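Below are the structure tokens for one structure; questions will follow.
Here the complex is missing a single protein chain, while all its other protein chains stay put.
Letters A, B and C name the chains as they come in the text, with residue numbers starting at 1 for each one.
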Amino acid sequence: MPKMKAAVFVEPGRIVLDEKPVPDVGPLDALVRITTTTICGTDIHILKGEYPVARGLTIGHEPVGVIEKLGSAVQGFREGQRVIAGAITPSGTSNACLCGRCSQDGAGTKHGWKPLGGWRFGNTIDGAQAEFLWVPDAAANLAPVPDGLSDEQVLMCPDIMSTGFAGAESGEVRIGDAVAIFAQGPIGLCATAGARLMGASTIIAVERLPERIAMSKKMGADHVVDFSKGDPVDEILRLTDGRGVDVAIEALGTQATFEAALRVLRPGGTLSSLGVYSSDLRIPLDAFHAGLGDNRIVTSLCPGGKERMRRLMATIESGRVDLGAMVTHRFKLDEIEAAYELFGHQRDGVLKIAITP
Amino acid sequence: MPKMKAAVFVEPGRIVLDEKPVPDVGPLDALVRITTTTICGTDIHILKGEYPVARGLTIGHEPVGVIEKLGSAVQGFREGQRVIAGAITPSGTSNACLCGRCSQDGAGTKHGWKPLGGWRFGNTIDGAQAEFLWVPDAAANLAPVPDGLSDEQVLMCPDIMSTGFAGAESGEVRIGDAVAIFAQGPIGLCATAGARLMGASTIIAVERLPERIAMSKKMGADHVVDFSKGDPVDEILRLTDGRGVDVAIEALGTQATFEAALRVLRPGGTLSSLGVYSSDLRIPLDAFHAGLGDNRIVTSLCPGGKERMRRLMATIESGRVDLGAMVTHRFKLDEIEAAYELFGHQRDGVLKIAITP
Amino acid sequence: MPKMKAAVFVEPGRIVLDEKPVPDVGPLDALVRITTTTICGTDIHILKGEYPVARGLTIGHEPVGVIEKLGSAVQGFREGQRVIAGAITPSGTSNACLCGRCSQDGAGTKHGWKPLGGWRFGNTIDGAQAEFLWVPDAAANLAPVPDGLSDEQVLMCPDIMSTGFAGAESGEVRIGDAVAIFAQGPIGLCATAGARLMGASTIIAVERLPERIAMSKKMGADHVVDFSKGDPVDEILRLTDGRGVDVAIEALGTQATFEAALRVLRPGGTLSSLGVYSSDLRIPLDAFHAGLGDNRIVTSLCPGGKERMRRLMATIESGRVDLGAMVTHRFKLDEIEAAYELFGHQRDGVLKIAITP
Partner (left out) sequence: MPKMKAAVFVEPGRIVLDEKPVPDVGPLDALVRITTTTICGTDIHILKGEYPVARGLTIGHEPVGVIEKLGSAVQGFREGQRVIAGAITPSGTSNACLCGRCSQDGAGTKHGWKPLGGWRFGNTIDGAQAEFLWVPDAAANLAPVPDGLSDEQVLMCPDIMSTGFAGAESGEVRIGDAVAIFAQGPIGLCATAGARLMGASTIIAVERLPERIAMSKKMGADHVVDFSKGDPVDEILRLTDGRGVDVAIEALGTQATFEAALRVLRPGGTLSSLGVYSSDLRIPLDAFHAGLGDNRIVTSLCPGGKERMRRLMATIESGRVDLGAMVTHRFKLDEIEAAYELFGHQRDGVLKIAITP
């Protein structure tokens, strides 16, 4: 049985490079040889034990690679083809999927719905930080990479681009909207790019780190408010001349940003939440207009599936966005523990790290 | 200057019948002689001082009456015509109105948006618990009552029918949905009727009072869960065979009902909130799937304007719903203090009281 | 190799009962023993050669039956279980499916989109008018029938109920709408039921046959206009007091009904088209307001998949609609040629025929 290297969760505080058997492939699956992958903020939650996964699991949900082996029943692809797969790998056949809610895919469950059920890589099955990746329901999930695009150019599609854009999409940003985005980490930056793509006329990002402020402007922010220099709520209201924003996107996952996002909304505005929270949230009565403000709070889990990936890559291919610039560091898979060290402590202006086996 | 009787807020704890001048009418306004009105739960909040209004204000926002006098510039109506006006009286000309957000009408403000700004009767201007009512922006707000409908049949249109239905509408109830409605006071009952009208296949109401349980079934609930006999969350999950509901409507305004509404949602479901809250709300992390459940929380303030009123009356006229049954008591305007006493303490199985000058 | 009886298209004008091998089942498929099926208007188009299918194909796309054999990879079902499958059987894994457009499923095609591609039974693969039916992509398509429902009660779910309801859904019928439905054949009747379920306050159907007029009122029509007694456009405008309707549903597939549907719309209204047309359509300039009326024309192909079927059955189970009444005749599979004869000529007040092997 051939072996491969994989980054494995051992216990809270320890993700190590280990050896594992190369997975077998059933009729509906595919095996992808990873050429590039990356580490996500969620992986750091896993590392710290804040998001529980099984011991021994391979981590990672952002694969770029080449089809090594195709299941006998998978049509429309060929071995050797360059592909990506989304962080979310819907079956396509569950009740949730057939309702357009692939991220809550409950394939195999009684009702066909399961919270976060579409997220399998590095969560409920082995993930992408390895030499090879087993892709379930390959027909629904393999997305060929256009010839002109490099691995790094499409590396953000599986998760952060899909998630960040979903923040703007679920917020239903319209031409002429004012939009505020709280936090400009990788996902917040993609939300900024998404809001820009959808026609927002005023984009105000909130961030403190200089390199992220610079990247935020590159991604489309008109203004970046440094929350360490004053109350961002006041500043956003000032920048919108007191009007507030039509859509506020939360991209961090804290009470402070959630609450500030609510406070900058105009009546009837939408809070689009992307953050992964780690404690209960509080909705202040006044910011919520006692429940009478015609406001909406919407949450989004990363949309997946090959059609979503195709569309995101088309957007990159046509030059509408360039997220390759978010790759600030490069490591070999052999060095992934050092990469976790760097990324987990947000050292050296790191945004995203390209990992190549 | 002719005088009229009016129910006036004096101070927290005191709404009294007083005398006031009959209002004058400008070119865009109308004077309506009230033939029937009612008391709302919100009026009790005002009475208790929980929702602040100016001392001396006439209370009430649910008018049925006859046009006594029409402003010179108001076309398409005639004096003597039977009309209603919504609790919310949009100007039609503010930025909020021109965006379809009439309830947050900011006519006359800098940006044209104002939280709850469309609610004027009994809030920022004199209300309907009086012999006469001054109606601003009459062209946008007077809605003729079809001949075949009695005052009591249309008495719910201005507020609770419009609000309750909005709970189902904002929740985007679809054919085949399971819907839970928390609390079956007047607004919750209307939300039940609205969910039924929109095609929900399973409607589960939560209520304790026997007469409200009976009315809930009449309005379309398939099941009514008595929360005094067990945890309604457990019971709703049992009734949906573990699936949870597609839409949960909160119609009370408390932490307990808000939280329970969140807990009975399937992943991807919508919490449609109608309640007027009186303290901060808490979103439990688990019920919110850490922000990754593709859930939505939407709030609605009563939609107003003559087109909304016309549509609601058309629904009653065609026999789709009969909300006249919700009038459980009748008082003269002279007796309104007794009516407040009864309604405020929810005595004698009261749902709605018809008040006639 | 075991044999079974099947209604087979031989040539234009001839569908005959023949013998065929019972199909084999692969890992993802299922074999369903048909207990009840029916004939659709589309089958008559096929019979007449107006809609071309391969010679030798088994006709029929409305199956009720029992799982005879389950593919090895199909989870969540058991042999012996009562099920239905939709007329449209999406793969769930094509680009169209992953976009929520299952009826245009292009599984196996280059782009993953194919016009009408989701319709396979009795179109591109053998259909349901047989003793056994091979169901592809069984995980996405088998929908268990609730115990309390008879075969005839759910017989309309696979096609006409799903299609007719889609007419109301795509038209976005709202509470208080006036809706006109042109033609009250089986699909038009279901559109009437769907409009009623979604809260239309005025429903005007157009039909001539007395038994269909009677059934139309049962399904929820407030008025039925007999087009043989006068211009239905005039009559609908009269019934709506000159206003016109918010949504007009075309359920026949002719120029006359399409055009009339356009003419009864208020400005900004929606024409929801369900008919299968057999020639080019003309949009009259005046009825289209020269392209400036803010109108919409939407078409719908029957939504399929197990979640759709589950929802439709839930609606029947809760007593919201009773479409069993539309079964006017019953035949054995052995007699299916006589059934075609009766149905094709619309003799004897026929609406739908239950066929039992």
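Keep in mind that, in the parts below, a residue touches a chain if its C-beta (ideal position, glycine included) is under 8 Å from a C-beta of that chain, and two chains touch if they have at least 3 such contacts.
This one's a predicted model, so the numbers in the text were calculated from it and none came from an experiment.
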*Residue among B:P23, B:G112 or B:G127 that touches the chain left out of view*: B:G112
*Specify the residue from the set C:V83, C:A96 or C:M161 that touches the hidden chain.*
C:A96
*Contacting the left-out chain in the complete assembly, out of C:S91, C:S273 or C:T315*: C:S273
*In terms of residues, what is the contact footprint of the unshown chain on subunit B?*
27-28, 73, 75-76, 90-93, 95, 97-100, 102, 107-108, 110, 112, 137, 139-140, 305-308, 310
*Spell out the interface residues on subunit A facing the chain that's missing from view.*
165, 169, 174-178, 194, 197-199, 201-202, 222, 310-312, 314-315, 317-318, 320
*asked:* Could you pull out which residues of subunit C are in touch with the chain that's been left out?
replied: 96, 99, 101, 103-104, 106, 110-111, 113-117, 241-244, 253, 266-268, 273-285, 288-301
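Basically, only the chains that are shown with their structure count from here on.
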_Copies subunit A and subunit B touch via same or different residues, half shared test_ = same
_Highest C-beta pair count, chain pair_ = A-B
_Residues of subunit B that contact two or more other chains, please._
none
